[in-house]
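A short write-up of the structure that comes next.
Every protein chain but one is kept in place in this view of the complex.
Read from first to last, the chains carry the letters A, B and C; within each, the first residue is number 1.
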Amino acid sequence: MQQDNQITIFGNVGTTVDYRDVNGIPRAIFRMGSTPSVRDWAGGGWRDLETVWISVKVFRTLATNVSNSIKKGDPVVVTGRIRNDVWEDKNGEKRERFVLEASLVAHDLNRGASSFRRVDRTVTLAAPSPEDRDVLDSLEKSAASAPAA
Amino acid sequence: MQQDNQITIFGNVGTTVDYRDVNGIPRAIFRMGSTPSVRDWAGGGWRDLETVWISVKVFRTLATNVSNSIKKGDPVVVTGRIRNDVWEDKNGEKRERFVLEASLVAHDLNRGASSFRRVDRTVTLAAPSPEDRDVLDSLEKSAASAPAA
Amino acid sequence: MQQDNQITIFGNVGTTVDYRDVNGIPRAIFRMGSTPSVRDWAGGGWRDLETVWISVKVFRTLATNVSNSIKKGDPVVVTGRIRNDVWEDKNGEKRERFVLEASLVAHDLNRGASSFRRVDRTVTLAAPSPEDRDVLDSLEKSAASAPAA
Partner (left out) sequence: MQQDNQITIFGNVGTTVDYRDVNGIPRAIFRMGSTPSVRDWAGGGWRDLETVWISVKVFRTLATNVSNSIKKGDPVVVTGRIRNDVWEDKNGEKRERFVLEASLVAHDLNRGASSFRRVDRTVTLAAPSPEDRDVLDSLEKSAASAPAA
């Protein structure tokens, strides 16, 4: 078995999806947040843990379908591989951040209904809202890196 | 950590969804098939393995949303727990079959687009096609068993 | 993404490991049982669900290391792919059973300690106890089938 890693995360999409062509390959990125809750044995109810935020990046057909399907606020499940995104910040210090390169993105039917359609590949590029523009721009650098084979 | 098991399966829904009220709890069942493929290193392409068929059972809100969302033929991902379904066949021999009690059912966006909507809980019971009736009837017995807490 | 399935199961090894050479490929098989428990909200403790039993089959280096490491009763975690094992029983009826073709077998450190060593490949074939012989013999047929690439 190869060394590898896999993550599955349930949560909500926190930005509009940024969809574009990167060197001929469709690519979509968005942020999602997950707020796990654990049983509060003392109180008898549930207690929220801190929210985990992660950037999700997808390529090719999945990117196209994601841009046609996923809206800000949607409850989703995402599965993929964690990759390191390393850069130098303005102080010259090495910074790193995990990016989830997804092989699955799907609406969570625990939280609503979805209707499915097989689609042709022609899509128009999404226009992110201004308020999401900054977040997405900061993800641009990593978007330029090559996807895994 | 408790002993437990978890399975995730990608494939296609092979029957209409049977949705009904079992002792006051919404319950949906369907069959799904998964046909893994492996690299054919000699030929340079892919080679299909045998199809695995499994019965999927869901309860409560997820059952209602599944009945409102999933159609025969849809590409889905399902995650849940394997449970034993044991019975005696007509020769008096003990038979067993695994049933996947699902905590997630979702359309696979690798294979098309889905639109999501938050729904109210009022649903009409689905009417399975006659050709699926036999398959679903044979799942009835197991449907009567109590869901996990 | 290919259609596929993956299962992870925590439990205990229920037989000695049967290890042999099948057409030049090391192969090990054993049975394991998993007894999930769920919170009993009324009583405040835990309640056991029924035990799920499954046959586990491994090939090549993993098979050799499993035969050198795993003993009946050991607490393990096993990950792999479900495959159908189909045959005709003595009444001429088609029967089927799932077999877990594992890519990972490991001792669960939640339930004890393990010491690790890199091993050379020379192993002696294990001799299953007589009481496990019947169970393992019934798995033989499936052991003759070709492993996935």
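Here is the rule we use: a contact is a pair of C-beta atoms (placed from the backbone, for glycine too) under 8 Å apart; a residue touches a chain by one contact, two chains touch by 3 or more.
This is a predicted model, so every value here is computed, not measured.
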Checked against the full complex, the residue among A:Val22, A:Ile82 or A:Val119 that touches the missing chain is A:Ile82
Missing-chain contact among C:Ile7, C:Ile82 or C:Val105 belongs to C:Val105
Missing-chain contacts on chain A, rising order, are 1-12, 34-41, 46-47, 49-54, 81-84, 89, 91, 93, 95, 97-98, 108, 110, 148-149
Omitted-chain footprint on chain C covers residues 61-62, 65-66, 68-71, 74-75, 77, 103-119
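The working rule: only the chains that are shown with their structure count from here on.
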Note, CA centroid farthest from chain C's centroid sits on chain A
When centres are defined as mean Cα positions, the distance from chain B to chain C in whole Å is 24
Chain centres from averaged Cα atoms put chain A and chain C apart, in whole Å, by 35
Residue numbers in chain B touching two or more further chains are 108, 110
